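Of the protein chains in this complex, all but one are displayed in their positions.
Which chain is which? They are A and B, in the order written, and residues in each are numbered from 1.
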Amino acid sequence: MIVALCSTGFDDQAELDSRFGRCSHFLFFDTDQRTFKTVSNSAKDASGGAGAQAVQILVNFGTGVLIAPDVGPQAMDALQAMNISVFRQGSITLPDKAIKAWENHRLEEQQKASVAGMHRA
Amino acid sequence: MNKIKETVVISGKGGTGKTSFTASLVPFMDNAVFADCDVDAPNLSILLEGETVEEEEFSGLQRAVHNSSLCSGCGQCLASCRFGAIKGDFSVHAPSCEGCAVCVHVCPENAMTLEDAVVGKVYESETIYGPLVHASLIPGEETSGRLVSRVRGAARELAEATGRTGILIDGPPGIGCAVISSVTGADSVCIVTEPTLSGLYDLKRVYSMVLRFNPAVFIIINKADLSEDVCRDIEDFAAENGVPVLMKIPFNKKIVQSLSNREIPSVAEADFFENLGWKKALETI
Partner (left out) sequence: MKAAILSGKGGTGKTTVSTHLAALFPDALYVDMDVEEPNGDLFLNPEWNDRIPVSVIYPEIDNDKCTHCRNCAAFCRFNALIAGKALTISMKEICHGCGGCALVCPSDAIRYRERIIGYVSRGITRFGSPIISGKMDVGEFSGVPLIDRIRTMDRTEALQIIDSPPGTSCTTVAAVEGCDLAVIVTEPTPFALSDMKRTVEMLRTMKLPFAVVINKAGMGDRGVYDYCRDESIDILGEIPFSLELAGAYATGVMLDSVSPQLQKEYRKIMDGMKRKAGMPGVAV
């Protein structure tokens, strides 16, 4: 299973980003290998549809679970359609803490959008 | 990285005093970056009078360009374009082109290509109150939403790079793409309205747009004495929706005069603002 996180930097020590579509990097955690992989978020500078493009990146990396800040309604619809579960990172700031919290079922699952995303610029 | 707090001032209806209110906040914001996202009518820099330290061209999109020497005149581009952007001679009517690349795809002669289109400029100015990021859209250009995103992005980068903790944004009027781009993900939104039927009507529309984004919302009633009845309607609307009315600013010719003198109202007419509970309003925001 691949778990994606929104990161402000390029390694697994960097803090989590408070944005989803326009976060700096995505961090992919492989639950079998227990390893992290970082990818720069090319959707960050998209002029429009950043959320959708970000979902496409997650799909490309075979993501099953996303741990994120609040996700907008359209990205949320897309994530649900692509069978990616979304969990709120809440006040957690470090990736390994977020993973641990998720593994211990301490993260709240986001079912519905709580923020609208900017889609078409 | 410390959390940067973004505050956006919008209005729905134009001319309610959005920019005057934003400018009035400026001298009281410590350690902030200012951004003028009203790229269609950028006026914050008139009052803040800064010096431009950086300037960049903004190309928010690509557009089709027709090469007549390769064109065989088959007309497939014209038939396929859904935006009416291909003229009779197969050249491109730039304002209509959305850069979708359908013409590039259907052209058998490679006579259509997409090229970056410059639609505006982004400026960074130094003012006595702090840095100001502003922009101008080439008149008649679209994609103001994208330019707004760029201005916000530049303000954020600047705030991150210089360790500033707040961003104050003068937003655009209306409820369309430019406003949505300026409000997305902001921490708090101030809606400056006026007690006129149009002001109230547009307030309701812009409020229901803003609601989708979950920020803290405040209402400022400017020219509050224009109509007691409509003012009460606005206050009722605010109460029903649990939105605090931050300030009621009566009409004052001196404010108009201070703007004509290019002075910031809250500084030029400090006593007037003081009596309206300015300090408390600032603390709340």
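Everything that follows uses one rule, which is that a contact is a pair of C-beta atoms (placed from the backbone, for glycine too) under 8 Å apart; a residue touches a chain by one contact, two chains touch by 3 or more.
Because the structure is a prediction, the values reported are computed rather than measured.
Within the complete assembly, A:53 is the residue of A:24, A:38 or A:53 that touches the hidden chain.
The residue touching the chain not shown here, chosen from A:41, A:74 or A:89, is A:74. The chain not shown here is touched by just one of B:70, B:256 or B:270, and that residue is B:256. Chain B residues in contact with the hidden partner, per the touch definition given at the top, are 11-16, 19, 40-43, 46, 62, 80, 82-83, 95, 98-102, 105-106, 136-137, 139-145, 172-178, 180, 194-199, 201-202, 205, 208-209, 212, 223, 226-227, 229-230, 251, 253, 256-257, 259-260, 262. On the side of chain A, the interface with the absent chain consists of residues 43, 46, 48-50, 52-53, 55-56, 59, 74, 77-78, 81-83, 116, 119-121, using the contact rule stated above.
As a convention for this text, only the chains that are shown with their structure count from here on.
Distance between chain A and chain B, defined via averaged C-alpha coordinates, is recorded as 28 Å. Contacts from chain A toward chain B in the complex involve residues 8, 15, 18-19, 45, 47-48, 70, 73, 114-118, 120-121.
Residues 1, 3, 60-61, 143, 145-146, 148-149, 153, 177, 180-181, 184-185, 212-214 of chain B are the ones that touch chain A when the two sit in their complex.
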